[in-house]
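In this view, the complex is presented without one of its protein chains, the others remaining in place.
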Amino acid sequence: MLWKKQIPLAITFITGLVFGIQYFVPHRTSENLFNAYVDWEIVIGIFGGILAYISFYRAHTMRIRKKAPAWQYSLVAIGISLLMIFFGFIQGTETGTFFSNMYFYVLVSIEGTMFSLLAFYISSAAYRAFRARSAQATALLIAAIIVMLGRIPLGEQLSFWKLIWSNAPSFTDIANWILNIPNMAAKRAMNLGIGLGIMMLSLKIVLGIERSYMGSGD
Amino acid sequence: MHRPKVQTLAFLAIAVWVSMLLSGCVQESTAPAVPTGATVTDIPADDGTNILIAWRHYKSSTAKQYSVYYSLSKDSLENEDLMKSLTPIVRTIQTAASSVGDTTANNVCDLDYYVVLDDPSSENPRVTLVKATNENRDSLASIGEKVLQVESELAPVGQDELKLIYAQGDFYRVKPPDAPGEANKTTVENSTLAIDSTGPKIAEGTNSLIFELGLSPAEKAFRDAEDRIVPFDPEQNEFFLKYGTKILGIVTSKSRYTLDFDIVQAFIRGNIAPGQTYFYKIVADNGKKATASSEILEFTPQNEPPIPAMGASARWDAERSEVLFNWQGFIPSLKPFRDVREYTIHKFTKEDSACVAGEIIGTYAPDFTSAIVKGEFSEGDMFYIATTDKSDQRSVSQPFGLTPFKLSPPTLVEPLDVVDFENDDGGALSVRWGVPQIAIDIVAIDPSPKFEDKELGENYYLVPTESGYEIAHLEATEEMPIDPKAAPIVGVKESKLAEKFDVSVSYRMFINDDNDVLYAKFKLDDGKFQNDFANVGSFKFEGLPAGEHTFEAVLLNSAGKELKNPEARVTRTIVIDRPTTYWDDRPTDHLEFWRGNAEIIRKDTVWLAGVPGFDPTNRFTFEQIGMSELIERQIKDAFPDSLRDLGEYYYFVRQVAEDGSFTDSEIFGPITPKSQLYHTKKSMVLVLVILFIALVTIFLKLARTGRRFYLRPIAGIAHLDEALGRATEMGRPILYVLGLSGISDIATLAGLTILGRVAKKSAEFQTRILVPCVDPIVMIVAQETVKTACMDAGRPDTYNEDDVFYAAGSQFSYAAAVAGLMVRHKTAANFYMGMFFAESLILTETGSMTGSIQIAGTDAVTQIPFFITTCDYTLIGEELYAASAYLSQDPLQVGTLKAQDMLKAIYMVVIVIGTVAMTTGFMWFVNLFKIRLEQ
Amino acid sequence: MQLSTNIWVWLGVFFTLSVLSFLYKDNPFYKLAEHVTVGVSIGYAIVLWWNLTVYPRFIIPVFENGHFILIIPAILGLMMVLRIVPKWSWLSRYAICFTVGGGAGMGIPRSMQASVLRQLEATMLPLSLNSATGINNIVIFIGVLTVLIYFFFSKEHKGVFGGAAKIGIWFLMVGFGATFGYTVMARLSLFIGRVLFILQDFLGLNLAG
Partner (left out) sequence: MAELKQEKTFWEKLVQIDRRFIYLIIALAMTLPFFFQMGLPIPATKEVKDIYDLIETFKPNDVVILSADFDPSVSPELLPMFDAMFRHCLKAGVKVIAMSLYIQGPGLIEPVINQAAKDYNKVNGIDYAFLGWQYGYNLVVINMMENLKQTFPVDYYGERTEDLPILGNVNNYADYDLITSMNGSSTYMTWLLYAHEPYNVPMACGVTAVSAADVYPYIQSGQFIGMLGGLKGAAEYETLISEKRMATMGMEAQNWAHIFIILFIIIGNIGFFIIGRKK
């Protein structure tokens, strides 16, 4: 118990306290302490990295051994990762190498496209789901539309009223105003709240109230 | 299902890669070019331990790294193993990204040029390109090779089988451009175009003229000549850059000539002894085990005597009976290699024409280049300055005489002080001087300049002259061709005077950290003063009518009060009748800063004959650390780690006047920089942090001790029940989504709390509840939650473990799975409580298509808008936590929430007070919250 | 227009299409793409991890410059790896606590400065009715205050307070509207990026003209 809980919590508390105070102390010793800590952290993290890699290979070899449904994909994943490592070390990582091509043409294509699917979902959602259900939702949609018009070159052209009154604000101007004034205000208030939340979490961690980061088990 | 298909696919994929490995992933390593053209430069007037070696690096060479090996014995360079023992000077070459393969090679066969080498045997022959004519073609073919391609961009090495030749030559390909270049413009300010009997003139005036110019004859000739390859001609530099493309490589049927090389330099500093003869060798390495080395060469560093003092002068002020000596001690660019121990000023006498025995007037450390000597001098006195280096070599300046002069030493700036730098780790001291001062610059521009076209006849040229430009009417004739600099005038525009101007006034504050100055406030004519709250540093006035205007600016202190000292206020009245720029002249105190510290001075071995090391009472043992810059009225003497913690530091400041005469301050010190224990500028942060911690701990305590707090009812909860009711009526299941993130996420936890409530109610109504999960741990917890909820509702029978299940691992697959779920089960109500990402769209869209009631709650700011537009009700951000706290009444959650509320309340109060203070110009409160931690 | 001859480009297109096929329904091609990504990114990560961190930041300092002290954090790092061994997983807590604790401690005052103090300061603006800025400042003032009120849970939204909260929700909605519009923009940009890839790199069209 002591070794598995109290001492770790004590460590959290002490490091937390020390580096909370350190912020207010410009003294050389505190500087050195801080820099030393950072150096250590980096090394720790570097080795922590192993964790991710091991668990990756564990997970996939497991699936292959268990012949889990569609286990062949795991085979692909592992095989390719090994290829990457092999060529990364043999051939280097400069442009034009297998390594960088794999990355730039394969990985970028896939990940880029995965999220570009959203372009389609959002368009169908726009058509079928985005509804002005309430006054507020209406306000939201209107603001959204203005911003969308304000952020494209065409927005200027579409500000038809400028034909009559040439120095009236165009969509772009209105959008900029919305973004810089009301939006800014709303977001600031929210950020203040969010900032509080973050500090709250940190404090709970230091005080040992929040422990989920320690992982499950006794 | 489609297992076989998948299998084949997978292995097919593997096969694709294996094939790819074989395709062009292999590079053979070409040996780098032999380093050539090595030159040795011995640094003049040094202590003979510095040598600069330079050689050619051809950009197309594969060399990645050059190592210069040097040794006293020749054979240690000839013998590989011995060479290993030497430590070379290494220069890595930062190869410009070798292009991914595309080279803008262009074929020049039909231009019919031939490469001729001056001596083909040499390592880097010099290339001449000769255009073939019918007469000489055959002879050329015999001595040279026909040029097939010229490259303006180097091809990657080892592409073709051609023989690589690293040659020299500077050629450009010049093609007549197909498009006629557009006329270039020249503007002549403050003038008008006067046309009288003699023709047009550029006369004094308030307008500005814009001349559109055609190409000058010379440029036209260069541009329109036929497609050609010409050796570079510095005379016509800009033409070459404009119309030519540099040739870096020449390709013939046999060989590939590379012309483009950099000069690489390597310094050998220290660890060589003067007078010795060293052998050296340059080895190029391509990083792939292939090397090429130059032949063995040699150098002999010399310890030259110092450079004699130059431009020495002695200015004599008879009634002050002072002489101001000035001399140019050392060539600034050679400072790092300076080998000087001291300067001595001697009396010069006829007898001592060799300048060895002159009576010494003064001795000065190497940093000094001027001195004021008191004493009785008489007409015709002569002096010379001797420079002695560390090895007692001596060189003397030309003898020079007194020149009568009126010395006017400046009065020292007030106040002047050296202080420990605040809030640092004891790594810096700071010299500060002067009182706060302001200066303004005024720029008036014509917002919408109007021009009218002026008519000029044919053959008018704009000719640049010393004073500016003049217009000349020229006719090209055989005997007198047109001055190549003159350019034909295509069109002239003359500006009309504007009535309104856009004026921007920017101000400069000359201050240091000891001054309490915030920013300036500003007044135009007799308008109201306006403050520069945002520290923009400038004010703009649009459409200011032409005429006389008065600008007034004054500095304010942190309390928003005007500074009292006169320098802190400017009032300028200027006439704006044309685009104008007005500049206040800046304060001109020219200060030199001198530092003395026993340790450092020893380190740098500055040492005067007779003076042991550093002497705090003797200015001449100080070293100069810098000069005053324009704006900052302080310098921060920040010590690098090597100069830190060296005990006591001394300073003095020398103020130099225009005429070179100067005044020295008293010597400040001893000062030792201190390492502060508390950062004074962070006090406000400290206060808030303490407040924060206090509130949180108090409220958590109270909540733990069972104190119930009031929380306002959250509208969302009512909607939850309503939706449940509807689901029960329709007898369809409800869907509860906990979001994508893990158990440690507050949102997920809140989601689980609310799930408890929903599950309980649904158990009472006997409505089926589906909970698809992403995170296995979340799933387990969810199962527990639902189970207990059913227990509490007294209907354990309604709990069905398979309804809380693992749907899919990855974002989109999960979305797809859940969407499918909605469609299959026609869920009557969907709840989304937790952390969501882009997938929220897919879910809610399907939900709204299946016509189910949807209620969402998340703190994912970017997803909230989509929930609001697609769901019937949305718990926004912290409302989610609030709801969960409200339902659970868990002391931890409630306490947290209350503490946050209290802090929000404080924020609100601060904002209100602050705004009032700002509006009423009541600055001190606002300044409590201003923290700028300076660099 | 000429079709790319670069096998890699073809590969890129193949995977682009495999992923897009998900629009129709979840299918083997999509799954393949999904796993290829995982494979590539892990391989990529491991190589960079070694080249840029382990070697220069640990091997060199320790074994060449002899900063043996760094072995201690290395051990802590390895303890972190023990997380995957259930029996020893508790050892990982020492490393984690060291990291998390320090991070949390550093975070509090810094967030206080950056996202509270500076923000409060920036909200203290001079109000006035006779200049555009002045009026904007009023809007900002009201906006920030009312939204803060909306997220204030210790008092029921009634009377003046309720009114303020109502104004607050409108500000929120405009703010979310902005986010909404921008987000739509973002999503579309992503696909446009892929279209450009196919048109330029694959079909070799010169669009810049």
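Should a chain be cited, it is by its letter among A, B and C, assigned in written order, with residues numbered from 1 in that chain.
Basically, a contact is a pair of C-beta atoms (placed from the backbone, for glycine too) under 8 Å apart; a residue touches a chain by one contact, two chains touch by 3 or more.
Remember, predicted model here, so these are calculated numbers, not experimental data.
Student: So which shown chains sit in contact with the chain we cannot see?
Tutor: Even though it is not drawn, that chain still touches A, B, C.
Student: Touching the left-out chain: which of C:W10, C:W49, C:F161 or C:F202?
Tutor: Residue touching the absent chain, from the options given: C:W49.
Student: For chain C, which positions touch the chain that isn't shown here?
Tutor: 23-24, 41, 44-45, 48-49, 51-53, 56-57, 60, 103, 106-107, 110-111, 113-115, 118-119, 121-122, 140, 175, 178-179, 182-186, 188-196, 199, 205, 207-208
Student: What residues on chain A make contact with the chain left out of this view?
Tutor: Given the touch definition above, chain A has residues 34-35, 38-39, 41-42, 45-46, 49, 93-95, 100, 103-104, 107-108, 110-112, 114-116, 119-120, 122-124, 126-132, 141, 145, 148-149, 151-154, 156-157, 172, 176, 179-180, 183-184, 187-188, 191 touching the missing chain.
Student: Taking the full complex into account, what residues of chain B touch the chain not shown?
Tutor: Where chain B meets the chain not shown: residues 90, 92, 94-97, 99-100, 153, 534-535, 638, 861-862, 932-935.
Operating definition for what follows: only the chains that are shown with their structure count from here on.
Student: Look at the interfaces B-C and A-C and say which one is made up of more C-beta pairs in contact.
Tutor: Contact tally favours A-C.
Student: Taking the mean of the CA coordinates per chain, how far is chain B from chain C in Å?
Tutor: That gives a centre separation of 25 Å.
Student: Could you grab the centroid distance between chain A and chain C? Build each centroid from C-alpha atoms only and quote it in angstrom.
Tutor: The answer is 2 Å.
Student: Send over the residues of chain C in touch with two or more other chains.
Tutor: 11, 22, 31-32, 34, 36, 108-109, 112, 116, 120, 123, 141, 144-145, 148, 151, 172-173, 176-177, 179-180, 183, 187
Student: Could you check chain A for residues that touch two or more other chains and list them?
Tutor: In chain A, the residues touching two or more other chains are 20, 23-24, 70, 73, 76, 79-80, 83, 114-115, 117-118, 121-122, 136-137, 140-141, 144, 190, 192-194, 196, 199, 201, 203, 213.
Student: Could you pull out which chain C residues touch chain A in their complex?
Tutor: For chain C paired with chain A, touching residues are 8-9, 11-13, 15-16, 18-20, 22-23, 31-51, 53-54, 57-58, 70, 72-74, 76-78, 80-81, 83-84, 86, 89-90, 92-112, 115-116, 119-120, 122-123, 136, 139-145, 147-148, 151, 168-185, 187-188, 190-194, 197.
Student: In their shared complex, at which residues does chain B touch chain C?
Tutor: Answer in residue numbers: 2, 5-6, 9-10, 13, 16, 20, 23, 531, 533, 682, 684-686, 688-689, 692, 709-714, 810, 812-813, 816, 838, 861-862, 864-866, 868-869, 876-879, 882, 897-898, 901, 904-905, 907-908, 910-912, 914-915, 917-919, 921, 926, 929-931.
Student: Which positions of chain C touch chain B when the two form their complex?
Tutor: 7, 11, 22, 25-26, 28-29, 31-32, 34, 36, 108-109, 112-113, 116-118, 120-121, 123-128, 141, 144-145, 148-149, 151-157, 172-173, 176-177, 179-180, 183, 187
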